[in-house]
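A single protein chain has been removed from this complex, and every other one stays in its place.
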Amino acid sequence: MAALAAAYQPRRPSRLRHVRKRALVYAGLCFYAFIAGLPVYWMFITTFKPDQDLYNLRAFPLFFNQHGVTLDHITLLFNRTGFVVWMRNTLVVAFAVVLITLLVSVPAGYALARLRFRGAESLTIGIFMTYLVPTTLLFLPLVKVISWMGQFDKLGALILAYPTFTIPFCTWLMAGFFKTIPFEIEEAAMIDGCSRLGAIRRVILPLSLAGMLTVGIFAFTLSMQDFVYALTFVSSSDQKVVNIGVVTELIRGDVFYWGSLMAGALIAGVPVAILYSFFLDYFVKGITGGAVK
Amino acid sequence: MARPVAIPDARGRTALSGLHLLERPSVLGPVLVAPAILYILVLVGYPFVLAVYLSMTNTDVATTGLGRFVGLDNFLALFQTEVFWTALRNTLMFTLVSAVLKGLLGTLLAFLLAENLPGTRIFRFVILLPWTIPIALSSITWKWMFDTQYSIINWIGKNIGLIQGNPNWLGDQTLAVISIIAVNVWRGFPFSAIILLAGMASISQEVLDAAKVDGAGPVTRLRKIIVPMIAPILFVGSLYDLVFTMTDMTVVYLLTLGGPANTTHVLASLAFLVGVQSGALGRGAAIALLLLPILLIVVFITLRTLRRRDI
Partner (left out) sequence: MESELNRALGRVDMPRRRFVRLVGAALVGGAATSLLAACGGGGAAPTPAPAKPAESKPAEAAKPAESKPAESKPAEAAKPADKPAQAGPVAKPKAGASLRILVWSHFVPAYDEWLDNYAKQWGETNKVEVKVDHIRNADIPARLAAESAAGAGHDLFEFQAVLQAATYQDKLVDLTSAANAVGQKYGGWTDIGKKFGVIDGQWKAMMTYAILQPHIYRKDYFAEVGYDKFPDDYPTLLEASIKLKEKDHPCGLPLSNCNDGNHNWRSVLYSFGGAEQSEDGKKVTIASDETLAAIQYGVELYNKGMTDEVFSWDDAGNNRFLLSGRGSWIDNATSAYITAKSQAPDIYNNSAIALNPTGPGPKGGRRNGVDANAWGVWKWANDPDTAIAFIVDWYDQWQEWGKVTSGYNSPPLVDMWKKPMPGLEDPDFKIMEDWRELSFVAGWQGPFHGAIEEINSTFVMPNMFARAVRGETPEAAMKWAEGEYKRIFQQHGIGG
C-alpha cells in the first residue's frame, strides 16, 4: 500500500502546491469520515446515554447531559438477552460459511478460469446467474430443503443457506483472480516437471492467496449481511445470529430499546471493521507483492 | 506439453494412473466444478424451480403440496395493482441512482486514500464502518437518526443552518425515497472505493508513472488506464453491488415498510409483504420472480458496457 501510494506522489512539487494538496486531501477524508462516522458516533452516544436524557427534546443530543453516562443499556444487552450467544453464533456461521465457500469456489473458479472443457463457458454464466436469484423468492421453498436435511431452526440452516449466495459470487471472483495470473507461470512450472495438480499446489495457490483472502472476507461479510434467511429459518433465542437477535428481541413494537439496540449494533459492527481494516491492508499488499506486475 | 509420465517424483504407478486422468482439462475441469454445481442444484436449483411453479399457483403459506395451478393469473392480477408499478419503479430508481452515487463517491475516495498521507489508516478504518456493520443493524440506526422528533440529522442541520423546519425523513414521499437511497449509498460507497483501490494496486506502477510523465491527469489516468485494466474486478464488484441493492428488502422493511401510503415499496419488500406477511405465497413468488428479468437486463447492460472497454 505504501509503495503503491508513493507512485502517486507528485514528482517535484512546489512547497505551496504540496501543502495545498495535502490540505485538500485531508479535507476530503474528513468529509468522508464525517459521513461514515456520524451514525456510528450516534450509536455510541445512544449506547451510553440514560433514557431520561435520550428522550429529552431539550437536551444537547451530540454529547452526554446532566444524567451523565450509563451502562444500563449494555447491561441489559448482556444480562437480559442472549447477545453473547448471538455473537458466538454469528462467528460460527460466518466461519463455517467461509470454509464451505473456499472449499467449493476455489476449485470451481480455477477450473472455469484456466481449464478448457466442454460447457465451461455456459457453466460460468450459469453459476453466476444463480447469484441473481433473489432470496425473497427462494426462502420458502428452501425451507423445505433445509427441513428435509433436518436443520430447521438450527444454525445449520444458515450454514447451509448462505453458501447459496456466497458460492456463485465467490466462484466468479476467484475465476477473475485466476485469470490475472499469467499462463506462462503455470506453464513454466509444468515444463519444469510439475504435473498440473502439482503446479496448482505449488504455484497457483500460493499466488492466489490474496484472492482467497478476499473471497473469505466477502463470504464473511455476506453472511453477516443476510436478514431474510436468518429471520425465517431460526427463531430459538439460542440459535439466533446477532443482527436478527438484536432486531427481533430489542424491538417490541411499542417499545424500542434504542440504547441497547445501538449498543448491539456498535459491538457487533466495530470489531468486524477492525478485522476488515487489517485484512484489507494485507489484501492490497498481497496483490502488489504478488504475481501481477 | 503436460506429460505426466515425465514426473521424476517417486510416485507409485497406480496412483499415477488415477491422477493421470485428472491431468486432462476435460476431466479435471468437471471434477473441480462438481461440488459447486451440486450445491447450487440442490439448494438453489430445486427451490428455484419450485418457486417458479408456485408463482403460477394459488398456494398460500399453509397449503400442503403445491396448490392449484392458475397459469399467469397471479401476474395479470399483479399488473393491475398500483403498488406493483410503484415498487417496480422504485426498485429500478433506487438501484441505479445509488449505483451512480456510490461510483462517484467511491472513486473520489479511492484517490484520496491512495495518497496515503499520514493518518490514512485511521480514516480508512472509520470510512469502512458503514460497509462492515450488518445492514439490519445500520438500517435500525438510520431509523433512529431519521426519527421525527429525535432526528440527529435535523438537529445538526438546523444548528448549522442547512435545514429549516422539521423534515419528516421517512414520512414524506420524496424525502423517504431520498432517505432510502442515502442509506444504500452510505452503506455501499466504501465498497466501491475498496474495489477500485484494490484494482489500482494491481496495475503496474511503471504504466501509471509513464502516463503521469506524459502529463495524464487523474481523470485521464482513471478513464484510459485504470478502468480498462481493472475491468474484470470492476465488473464483478459492481454486479455484486447492483444485485445486492436490487434484491435487498432489509432497508425498506426496517425503515418504512413501504410507507408512506405504499410509495416506497421495492419488489423485494412487496414480495415479502404479500407472500409471507399476508400468506399469499403464490402471488409473493410472482412478484419476486419478476425481479429476475430486470436483473438479467441490468447484468447484460453492465456486461456490455464493461466488455466494450475490456482488453
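Just so it is clear, A and B label the chains in written order, and each chain counts residues from 1 on its own.
In this section, a residue touches a chain if its C-beta (ideal position, glycine included) is under 8 Å from a C-beta of that chain, and two chains touch if they have at least 3 such contacts.
Just so it is clear, the model here is predicted, and its values are computed rather than measured.
Listed residues A:82, A:176 or A:198: the one in touch with the omitted chain is A:82. Residues of subunit A in touch with the missing chain: 51-52, 55, 57, 79-82, 85, 139-141, 143-144, 146-147, 152-153, 231-233, 235-238, 247-249, 251-256. Touching residues on subunit B toward the chain that is not drawn are 58, 60-62, 64, 77, 80-82, 143, 146-150, 166, 168-172, 176, 256-262, 272-274, 276-281, 283.
In this text, only the chains that are shown with their structure count from here on.
Inter-chain centre distance (subunit A to subunit B, centres taken as mean C-alpha positions): 13 Å. Subunit B contributes residues 1-2, 4, 6-8, 19, 22-23, 25-33, 35-37, 39-40, 42-48, 50-51, 54, 61, 105, 108-109, 112-117, 119-121, 123-138, 140-142, 144-145, 149-150, 152, 155-156, 186, 190, 194, 197-198, 200-202, 204-205, 208-209, 212, 232-233, 236, 239-240, 243-244, 247, 249-250, 253-254, 268, 271-272, 275-276, 281, 284-285, 288-289, 291-292, 295-296, 299 to its touches with subunit A in the complex. By the touch criterion given at the top, residues 1-8, 11, 22, 25-26, 28-29, 32-33, 35-40, 42-43, 46, 54-55, 57, 61-62, 103-105, 107-108, 110-112, 115-118, 120, 123, 127-138, 140-142, 144-145, 160-161, 163-164, 167-169, 171-173, 176, 179-180, 187, 190-191, 193-198, 214, 218, 221, 224-225, 227-228, 232, 242-244, 246-247, 251, 256, 258, 261-262, 264-265, 268-270, 272-274, 276-277, 280-281, 283-284, 287-288, 292-293 of subunit A touch subunit B in their complex.
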